[in-house]
Structure formats: structure tokens, C-alpha cells
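Just passing along the structure, written as C-alpha cells.
Only one protein chain is missing; all other protein chains are in place.
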Amino acid sequence: MVATSHDVMPDIELYQPTDEANALALAGTLGRDGWLLGGGQDTFGWLKDRNKTPAAMIELTQIDAWKGIKEIADGIEIGAVTTLTEIANNPLVQSRYGLLAQAAGHVASPQIRNVGTLGGNLVQDARCWYYRRGLDCYRAGGNICYADSPQGLNREHAIFGASRCVAVSPSDTAPALVALEATMVVQSESGQRLIPAQDFFVGPARDIVNMTVLNAGEILTAIRIPNTWANAEFYFEKVADRNVWDFALVSVAAVMKVSGGVIEDARIACGAVECVPRRLEAVENALRGQQRSEQLANQAAAIASEGARPLNYNHFKVPLMENLVKRAVRGQA
Amino acid sequence: MGEIVRYKRDVWGEDVILGVSWDLLWVVAVAVLILLAAHAIVMAALANKKMDIPSAEGRRVLRHESIDRLFHWVMAASIFALIITGIAPILGWGWAWLDMHWIAGLLLTFVVIFHIIRSLFWQDFKSMILGPRDFGEPFDSAKKPGKYSFEQKGMHWAVTIVVLAVVVTGILLFMQIDTPFWDRTNSMAESQLGLMFLLHGLATLALIALVATHIYFALRPEKMFYTRSMLTGWISEDEMSANHDPSRWSPKEAD
Partner (left out) sequence: MAYMHIGKDFVPQDVPGKVTGRIKYSEDYARDGMVYARLLTSPIPHARVVNIDASAALAMEGVFGILTADDVYPDGEPDGTGLKILTNEPTLVGEPILALAAVDEKTAETALEAIIVTFERLPFVMDPVDSLAPGGPDAYTGGNTFVFREGFKSEKWTADQVAAFRAGSEPTAEPQQQFAYGELEAAFASSAYIYEGSFATAGYPHHSMEPRSAFAYWENGKLYLHGTSQSLTALAADMAGIVGVPIEDLVFINEATGGGFGQRARAGSIPSMAIPAKLSQKINRPVMMRVTREEEFTIGGARQGFQGWIKCGFKADGVMAAADMWILSDNGGKGGGGDAFSAADCISILYQAEAMRFRGTSIGSNTAHRGAQRGPGQNQIAPIIAPILDKAAAELGLDRLAIRMLNMPKNGDVGGPQRQPLTSAYMPEALNMGATMFNYPERITRSRQRKGSKVTGIGVGEGYHNAGRSGMDGIVRLMPDGRLAVHNGVGNLGTYSYASTSRAAAEVLQMPWERVDVISGRTDRHLPITSPQDGSNSIFTNTRTNWGAAQDLLVKMKEIAAMDLGGTPADYSVGDERIFKTADTTSGMTFAEIGQRGLQLGGKFTGEAEVPEDLNDFTKLSVSRLAGSALMGIFHDPRHNNNPPGFTATFIEIELDTETGKFDIIELVTIGECGTVVHPQGLKNQLVGGAVWGIGLSALEQHLYDPQNGLPASTGYWQSKVPTILDTPSKIQTGWVDLPDPENPVGARGIGEPSMGAVSAALTAAISDALDGHVFNAAPITADMILNHLAGITTDAVPLAQNNYRG
């Protein structure tokens, strides 16, 4: 066998375009050979361990057009290359879309948020440790899953939607944007696609090697959040092993329009229970038009976990998910 | 052109087979297209020489019973479904293909087993056996076949081998994933797993080539009556005497 290499960054071709057209042209030309680089917090681990070996990187952090937060006709638009810290601290986001501010503010650690981008957080790759170790599993183009075996260490893995691969979506901002009914703006040399947040992520049944529907040559350039849920009641909670740096064991992002104790409408999504942010439509339907109560919260919890299929070590995610949904229905204390 | 076999590293860093290289899909597609197109062109050039298509009118003889025709079309449909669902992820079509694939696979397995038993005990098995006489048949227009011609027998056995290969490997692969019946065990060595994927892939490529060929010939004007017989069950006496030796095959009259 040939040595497996860890911990030394290889040589790599680095492109640093300063305008959109150049970036899109590069992405178009390089396709899957051109690794899109934001803050690098997902990238550098792969490169250093030499578990992914792209020929080139296209760094997007110098493209001002894809940074910043601005008001648009029906809401706000956030450049995908905006840092998470900027989003968490932005007055507009805090006042109208506090759910996203909270989610962004819970990602990883302050150091990572200072350079990590929203786009990067959304398109980040799975964190299954077998996959990250560089093993040739399904997600890496191989033909096996090491996590989903009788003794696999799958404590952090999925309880829904497994199809050979059992990795989960690790993003904290993704469930928030699904709940806010955001739209992803995707650009390529051939034009622009607008994709609803919920449809942006893809599970292994449909695509086992990618976490999003981005095609080769496409770049996520902006995220638009409509006014629909502006100033609604928000609930975000992330439960992780440690209080910083860790990915969620389970997270919940909820938006609700409540009037006189009655939940008029709601959107709820959970993170880290499936390979995509899991929108809980059945729960939303059960809440609509109902009086908020502990009993309603319990009902919602039971609906939320229906169909869960735990693996070896992630049974705890079922009660945890139920409890978080319960807390979301209860709202802020 | 690329490679034939793809490799990966097993869990301990050793190189093992991953599966067939899907570059070969294009090779097979192109090869089949070229070969079948060449056949069509050659046949068209020879058209004025020979093609006297016998009449479909008149008395009818039974070629395929309804149960066998059902078997054939169910098998065809399941193979079609298997090929489409199997190729979908390779071509990047983003739909959930896996469940449909193994369900079609189980269906195919079931009908294949059915057919094996039926053909061994309820049908004239000998009529499908290839013998030395069959190999001389294409070169001697005086030699007419029994129920099945050399080409038909050849296609049958080629498909048999390939379908058995794809089904057996498919079942072994099916046993490696989570299903409603069992949870995966990862007990098959990765080298063996890769070999199963390779054989399954090669068998798939062969099957695609055979299916394309089979459909082509099934749609040829001079063979079309066979296709009709797989739908309706009968061929005409004219068609029978033009293409078969009655001393080798004497079907009963069709209803």
C-alpha cells in the first residue's frame, strides 16, 4: 500500500478573481476541478489531510459584489461571501430576521465565524468522521458506508432519510433559512437559477456524493430572505456536546405568526437529523390555527419524531428532537 | 477511452477494485450504435436481393403461450426499469433510484426463477439447446431451424448468462445495504465487494448491448412477426413454413 498522508498542505493553483465575471468564467472552465473557496474552514482540513486533491482553488472572498447585506424589494439579500460574524451582528438581520442572526451566531466558534461565510456554511460538506478521514465511502465515490454498520460509530448521524449514506447536514444556518423560506441565488456562465432553500439541499437517495444541487460551474452568490416572516416570532436552539466549536447534535429553527396565543402559521426545520435540513411540515400543519399550550407542544413533538430510524448510537436524537420541537412551540421563555 | 476497472483504497489503505469504469457505457453505446447501424445499412443494401416477407394471413399457429408472453414482458419491463434506475445516478439524473432498482430486481429475480422452473419442467427445454447443427444454420439457407433459430438461441443464452450474472451479483449487493428486511452488516470484504460491483457493472454493460441488439432485431421488418407473436402468441402458417422446419417444430393451431 502507499502511505496515507496527513497534515501537510500540498501545492495547489490558487485563483483570486476580483470580479464576478472572472469568477464565473473560472468556475465554468474548471468545473469540478475548481474548488470554490470562501473562508476555508471546510476546505483546509480536506487539503491538509490530502483527502481531497483539487487541482485548483477559486477564492471568492475578494468579490465585493457577493458580500454585504442589503434591502431588496421584498426582503433582504445577503451576499454568500458575507462572514457569519457580520450577519450575526447586522442590525437589519437582528431586528427583522433574528432567527438567522442567532443561527449564524451559533456556528462553530468566534474565530471561525470571523472568516467563515454564509455561502460556505450552506454548501459545507458532511462531517461524518469516516468520510472526513478520507475513506472511500459512498460519499467519496466509493461503494460502502462504514458508519452504517452493526458496530459503526454513528452517534452524530442521521435518524431520517438515510439511503446507504447516513451523514447529516451539519449547517446551523440551513434550517434557519429553510424556515424563513429563503431563496438561493445560483449563478454560472450560462445565467442564474433561483432555488428555494428547501430544494437547495439534497440527500443520498437522489445524490450520494453532493450535499447541494449545485452543478459544476455554478456558484451560490446570494441568499434572499422574503418579508414573509420578518419580525415573526423566532425560536432557534442548537444542542451540541460542547458550548462552542461543535456541530449540532440536533438543532431547531422555527418561525411563527402568533396572535392572541393562537399559532396562525409556522415553519419549522431541524438540523443534524437528516442529510438535509428537515422541514417538519406535518408539525406545521398540526400547529396551524391551534392555541399554544403544553399539550400542543407535546403533540407536535410526537409528530416530529414519527418515522425516525435510529442507528447504533443516535437513539438520543429522537427525544432530543422532540424536546427541541416542544421548546420551539412553547417559544422563548 | 479511460480504464475498464476503477480502484479505490480499502479501509486500511490497500488498493482494491471499486467497480467498472462507466466510461465503458459510452464505449458500449457507441459500439452498439455503430454495429447495429452497420447491420441496418447492409440489410438495406441487400433488400432488393431477398426480402420476401411472408404473409401474416391465413391459419395461425401458437408460438408463445400467454404465461410466457407475460413472463417476457414483465422481464423486459423489469430489466428496462433496472437499466434506467441503475444508469440514472451515473448520468447525474437526480432522482431516488435505489428502491425502484431493487424492487425491479426482486421482480426480475422472481420471474427468472419462475421461468427456469417452467422451462425445465413444463416447456420443451430441448428446443432451446444449442447443438453443432445450429452453428451451421446461418451459412446454409437449406437448413431451417426448429422453434428457435441459431440467432435466437444465441440471444437467449447470452441473455441467460448475463441476466444470471447481473441478478446473482445484484442479490449479493442487495444484501450489503439496508432494506426493509435487514440491516447492512459490512461483512463482505471490500475486495470482494468491489469484484461484485465490477461483475455487476460488466454484466450491466453486456446486458445493455444485448437489449439494444434484441430490440433492434425485434423491430427489423423481416423479424417483426416474431415480435407480434410475443404480443399475440401466434404466427401464420406461411411465416412458420418460410422460417422453420416443420419436422423440427410442429406447433398446434392457435385459437
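Structural remarks
Think of it as A and B in the order they're written, each chain with its own count starting at 1.
One rule holds for everything that comes next: contacts are C-beta pairs under 8 Å (C-beta built on N, C-alpha and C of every residue); 3 or more make two chains touch, one makes a residue touch a chain.
These numbers come from a predicted model, not from an experiment.
Touching the missing chain, out of A:34, A:152, A:170 or A:271, is residue A:152. In the complete assembly, the contact with the undisplayed chain comes from A:244, out of A:244, A:262 or A:302. By the touch rule set out above, subunit A reaches the unshown chain at residues 1-11, 50, 109, 129-130, 133, 135, 146, 149-153, 155, 237, 239, 241-246, 249, 310, 312-316, 318-320, 323-324, 326-327, 333. Listed here are the subunit B residues that touch the chain not shown: 11-14, 186.
What we mean here is this: only the chains that are shown with their structure count from here on.
Once the centre of each chain is set as its mean CA position, subunit A and subunit B turn out to be 45 Å apart. Considering their complex, residues 8-15, 18-19, 89, 94-99, 176-178, 183-186, 190, 193-194, 197 of subunit B touch subunit A. In the complex of the two chains, the subunit A residues touching subunit B come out as 1-4, 135-136, 141-146, 148-150, 152, 162-164, 202, 205-208, 213.
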